[in-house]
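First the structure, then my questions, so here it is.
One chain of protein is taken out of this complex; the other chains stay put.
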Amino acid sequence: MAKHKTPLLDQLESGPWPSFVSDIKQEADNRAKNPKGLTHQVPVDCPEDLLGVLELSYTEKETHWKHGGIVGVFGYGGGVIGRYCDQPEKFPGVAHFHTMRVAQPSGKYYNTKFLRDLCDIWDLRGSGLTNMHGSTGDIVLLGTQTPQLEEIFFELTHNMNVDLGGSGSNLRTPAACLGMSRCEYACYNTQDMCYQLTMDFQDELHRPAFPYKFKFKFDGCPNGCVCAMARSDFAVVGTWKDDIKIDQEKVKAYAGGAIKPNAGAHSGRDWGKFDLQAEVVDRCPSHCMKWDGSKLSIKTADCVRCMHCINTMPQALRIGDERGASILVGAKAPVVDGAQMGSLLVPFVRCEHPYDEVKDVIDNIWNWWMAEGKNRERVGETMKRLSFQKLLEVTNTPPSPCHIKEPRSNPYIFFKQEEVPGGWSRDLAAYRSRHQR
Amino acid sequence: MDRNDKGFIATGYNPQKPMENRISDIGPHKYDTYFPPVIKKNFGKWLYHEILEPGILMHVAEGGDKVYTVRVGGTRTMSISHIRELCDIADKHCGGFLRWTTRNNIEFMVTDEGAAKALRDDLNGRKFPGGSFKFPVGGTGAGISNMVHTQGWVHCHTPATDASGPVKCVMDAVFDEFKSMRMPAPVRIALACCINMCGAVHCSDIGLVGIHRKPPMVDHEWADKLCEIPLAVAACPTAAVRPTQVEYKGAKVKSVGIKEDRCMYCGNCYTMCPALPISDGEGDGIAIMVGGKVSNRISFPKFSKVVVGYIPNEPPRWPTLTKTVKKIVEVYAANARKYERLGDWAERIGWETFFKLTGLEFTHHLIDDFRDPAYYTWRQSTQFKF
Partner (left out) sequence: MPEDKDIIIEYLKSKESTKSKHYFKDFTDLFPDKGPREVKKLLTQLVQEEILEFWSSGSTTMYGLKGSGKQAGAEGES
């Protein structure tokens, strides 16, 4: 028998998409039955009370959560988000309901032992509810009480050999696409770079000393499956320099209809016969391709590596061999001054373990941003305030036309003193000898 | 583990000596610890892939090995009972391995097409007692994949809407498109329950964003008791919050004042100070943004643009929201060219035509008036459509 009546939430149990309400109810039932005979360390009925408080929100159309300043376990400045219910008497099971972020393996591959071990900890010491995963990529354990935080951390580190993720003004838990593990487009080992940099920057992840949050994301190719360019302050996006590799026989097979275009991604509708000229060559944004009916040619110097032709004919075209990545800096969501996309900083960087070239760029950016960034200012905003030129300067990056969409349309150039012959110390007396007052 | 008389089970952590026996800074598990054998063997050697049917991918490696991936939609908010069932399935079919995608989908991998189909049928056959699928197979190619979203009323303190609920309603409404691949291009839908967008939706084909429309209230009785006023002041990104003294029940009390026309309803001050509540049943709702993308394919990545300024919260099923999303999807699907993302289509036909075709009302709320970037969205040309 449910603890709270939830007539509104019950209406979210029908319909085909998996119902989170049904799932929370299932957890409530399983905790009540307690087949393992656990001494639950937080109220056994907290899933019931979560449904109760959510039903109240559905009735009033207002949230019932308050923020708390709890940050983490001892010595860490992130990894835990404090949450309190503003109706604790009605819903004592969720009166204190803190979140813990657990570091996910990059690419999010698991075995069932890892997941079951984690579930066992969370069964005993938490609500039994999670997010798989949070927006940044962590495993999110949803709802426990303060005395459990250190115990959970102890079990995670001692028994499962896994750490917390980040929150607050620190390096957030980095995330990568699945990369070379199962994708033919991966231009570098995204998972390894993500793992290596996460390990190398543990101090920055756990002990906040930045003006604001800082995110790394690693995409293996310009398709951008982890949205690095849109969602991370420091985006590493795979690319290549040499020719796209062409298998002309396979191109002909696509042209003749023997292979489904776009890896079958459009097979749900009859789009008519595949038209290589119209669908690939004419859609190339830099017009670098030619198709004469039997041979496809690509002028590499004009190719901007947008991936369209490769996506459309993956059996015929492959990424080049001189592989690495582009680094784009400064993406953020709209608050406050508007959304920003990552801006291209390093056109091409080699991505070889242990990634010293990439780490140098990061160190330079952090040294600058930690010194110059204002409180609560993302690095993208610091760039806007202090100029892209400044970012080039602190990262020792030579300016090039690939950094811009177009040159500036005003002549208000801030020249440096040393760029002008004689500098800015001028001889007034000499000037006056030529000009009267 | 020790158990004290109150039932508290201690692990060995000693609060008197927190650094004793502490393990820290160990990070995540290494990514290749949990690779299925076929993934481990063919790492970096994949040649090409094919989507065999909605929800089933086949990747082929240089040596001829094949891996079949079955993708299912997951709810981001997920119980351990559900995770344990996923583990049972992975143990039964996949040697105990599984993975999650960036968009909250779950992927199971096998090396045989027949096994993939048996797995698919097993997954599609499991339902919750209320009737919804537990593990619907789909979400691939030119269709609508799973939505990414935030916490909403389930766990957040500044949401202007719920997240899991509207997501359930929208995914119910577009479920056929999750199960098929008949869109002109992938359609990525995302929901953030307030403008802070802890789950960024600003580059989605369709981004749903919770918005508040009323500045926070000031609880003068409690402001100075609950909060440190300088912190609440510093939290405001637009300098709308300032310290002040007010008369409260005959006494002068320290509190804050809010310059209401400067407030952008972000809720940051409420985070710092619970005496500044922002949520409001009548004021809060959802804005719809469209046309963003993160891929570099054909066109540059781009931001989503607001096309509906406000839709009220209508729990539990959000009928106006779901109807509007469905309409946008249908008009896009009927009119866009193959490979054309929603934003590329809207730009090609022009926003005048976009509003005409979708029937969405164009209001002054949709014209940017926020700081410098606004100017660049106005039309500096005589080229337009009547």
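Labels A and B are assigned to the chains in the order they are written; within every chain, residues are numbered from 1.
In this section, a residue touches a chain if its C-beta (ideal position, glycine included) is under 8 Å from a C-beta of that chain, and two chains touch if they have at least 3 such contacts.
Keep in mind the model is a prediction, meaning the values are calculated, not measured.
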(request) Specify the shown partners of the omitted chain in the complete complex. (result) A, B
(message) Considering the complete complex, identify which of B:3, B:45, B:92 or B:225 is in touch with the unshown chain.
(response) B:225
(message) Can you say which of A:6, A:41, A:130 or A:167 touches the chain missing from this structure?
(response) A:167
(message) Tell me which of A:252, A:359 or A:376 is the one touching the absent chain.
(response) A:376
(message) Applying the definition given at the start, please give the residues of chain A touching the unseen chain.
(response) 67-72, 75-78, 81-82, 84, 96, 145-147, 167-170, 207-213, 367, 370-371, 373-376
(message) Which parts of chain B face the unshown chain closely enough to count as touching?
(response) 18-19, 196, 198, 225-231, 235, 268, 271-272
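By our rule, only the chains that are shown with their structure count from here on.
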(message) Taking the mean of the CA coordinates per chain, how far is chain A from chain B in Å?
(response) 12
